[in-house]
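Here the complex is missing a single protein chain, while all its other protein chains stay put.
By written order: A, B and C. Residues from 1 in each chain.
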Amino acid sequence: MGDERQIIAQRAAKEVKDGMIVNLGIGIPSMVPDFLGKDIRVFFQAENGILGMGPTPKENADGNLSNAAGLPVTVLPGASYFDSAIAFGMIRRGCIDLSILGALQVNARGDLANWIVPGKRVPGVGGAMELAYGAKNLIAVMNHCDKDGKPKIVTECSLPVTTYHCVKKIITEIAVFSIVDQQLYLDELMPGYSLADVKNNTEADFSFSANFKAHD
Amino acid sequence: MGDERQIIAQRAAKEVKDGMIVNLGIGIPSMVPDFLGKDIRVFFQAENGILGMGPTPKENADGNLSNAAGLPVTVLPGASYFDSAIAFGMIRRGCIDLSILGALQVNARGDLANWIVPGKRVPGVGGAMELAYGAKNLIAVMNHCDKDGKPKIVTECSLPVTTYHCVKKIITEIAVFSIVDQQLYLDELMPGYSLADVKNNTEADFSFSANFKAHD
Amino acid sequence: MHLFDKVTDFATAQSAFFDGMTLLFGGFGGVGTPPGLIDCLIDSGVKDVKLIGNDAGFPWIGIGKFVCLERATHLLASHIGSNPTAGDLMNQGKLQVEFSPQGILVERIRSGGVGLNGFLTELSKGTQLEYDKPKVNIGGKEYIYEAPVTGDVGIVYAKKADTFGNLIFDKTARNTNPYVAMASKVTIVEADEIVPMGALAPEEIVVPGIFVKYIVQSKGYNWKWVWETKDK
Partner (left out) sequence: MHLFDKVTDFATAQSAFFDGMTLLFGGFGGVGTPPGLIDCLIDSGVKDVKLIGNDAGFPWIGIGKFVCLERATHLLASHIGSNPTAGDLMNQGKLQVEFSPQGILVERIRSGGVGLNGFLTELSKGTQLEYDKPKVNIGGKEYIYEAPVTGDVGIVYAKKADTFGNLIFDKTARNTNPYVAMASKVTIVEADEIVPMGALAPEEIVVPGIFVKYIVQSKGYNWKWVWETKDK
């Protein structure tokens, strides 16, 4: 499980290109920086009010310097602090090149559900709605199925939707999908998985990308 | 004329109390600080982005430090600079205790006209509408009559209104009026003027304040 | 209390709290929520409070400590994920929770703080977070109306305050604090350090003192625990 999450994060890291502004959600997305090449210079934004976050401090964490999940961070040269209104101004305005978020469900049209499981988990929406609305590119990273083995890539979301038509790519431990014009395409299989695995674990109908490849 | 303007400013200065936040318009209002007692500690706000303006610099004026009229100023200890949105946020939010503005016409209900003379002068509204809307107390200072000798305290404004029901006091070289619940009251006569002068030069009907006094 | 000396003690600040008040609180996941004023609020005994802020904090950090006492009737926030007790109270009908997208909530507070009458957005359109908010049609397109928010009292945490109330903040402890300061009728600031007027450079001031009513000296913050506890 931990390993699967790392594999997903490692694959997601390939989507981060030099010179991007990137916002990472909690969970799997937060592991992405561990897999970036040295030649990739990006700025990470946190919606609580930082642009230019650096790695987790090894010691002497500053209680007033944390990311949106409340975890201690550092800043790089050129970083800035600002208030939450400006932080979300950047996000809605389209200044975030790439947002990588966790998801509970994604449907074939790119609708994202990740804020509530009615009657069970009620975490609340946080900044997800704005990131999904504003980011130029939104990648959902998640385990392919939920804890009960049910597919999370669905025909219709049974959970309340966070934002419609926003997910552009889905990365799981089994496969990578793209969503273009509200159509779901299989891009590639992840190492160790077959097309049958994808078909057996995906509820939504999908086509194959022009450049579909089984492995990297 | 110059002397009259100074007399009006001097009278207006009595309305400035210790501990107030004050915004002054251009023209006569800008002369008010010259007449404040040493024991009166106030903060002047300028809507281009200063709170805590000090006097005009005697030399070495800073091109990037001016009041809303573009004239050079200084700042006092405790002053702050901010952007125009915050400057007007303060104003609309009701943080300005006293605004002293010039006026073209004021009617008996306290409607203020001071932004346009159609077909002639088209300066534009600037910040007047927000000051009139937001200030806790608004005093209009002006010559009692216009250049053609026509009364400026009128039954109905013939000029386009800036803000309705906003003026609480009018100070001219002839008299001081209050406006309470959209009713005009004569508070006092200015030195050298008689009740007849007021009646002859005021178009609007008025009553007498309970504490009406001929002279200070 | 003179315009230029707003420094007071917690007891005086406490007198601003009252039953049924709407309380705005600064902070994001507990970071930047004034710890001394939370204790002061708890100690005040006030109840039926309507809370507005970014989140429900942690049960032991930020507004979370107060939420757990069941003396709040309403909470407007973007999430309550870090405070399971808030979720329990909501499910038991003891706490009415309204969720808002995080950036929309801080803009609602700002809208109240700068004396505007709310704004339009398409952000939550078609989702549960529309609630029964008014829809407004502009140029053939439908938007959600987001109402301004103001507080009877606002509690703010600052790094430094001068005696007039000019404020600067520390790193990510800034978050919603500037707008909470602007949007509250009675803004109470807990500052790590209180300095004389003139000690802050006019250029570095984030919130001008005009928005502040009381300043109290902080005894220090405690939210390092947020993750220290998580790590254990």
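The rule is simple: contacts are C-beta pairs under 8 Å (C-beta built on N, C-alpha and C of every residue); 3 or more make two chains touch, one makes a residue touch a chain.
The model shown is predicted, which means the values in this text are computed figures rather than measured ones.
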{"item": "Contact with the hidden chain (one of B:Val16, B:Met31, B:Ile50 or B:Leu184)", "value": "B:Ile50"}
{"item": "Full-complex contact with the absent chain, from B:Gln45, B:Thr162, B:Ser178 or B:Asn201", "value": "B:Thr162"}
{"item": "Touch list for chain B against the chain that is not drawn", "value": "46-50, 61-72, 81-85, 87-89, 91-92, 115-116, 119, 122-127, 129-130, 133, 160-164"}
{"item": "Chain not shown, touching residues in chain A", "value": "18-21, 41-43, 45, 50-52, 75, 77-82, 85-86, 88-95, 134"}
{"item": "Contact set of chain C toward the excluded chain (per top definition)", "value": "107, 111, 114, 116-122, 134, 136, 138, 143, 145, 147, 168-171, 202-204"}
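Keep in mind that, in the parts below, only the chains that are shown with their structure count from here on.
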{"item": "Chain B-chain C separation of Cα centroids, rounded to whole Å", "value": "36"}
{"item": "Touching two or more other chains - residues of chain C", "value": "none"}
{"item": "Contacts with two or more other chains, residues of chain A listed in rising order", "value": "none"}
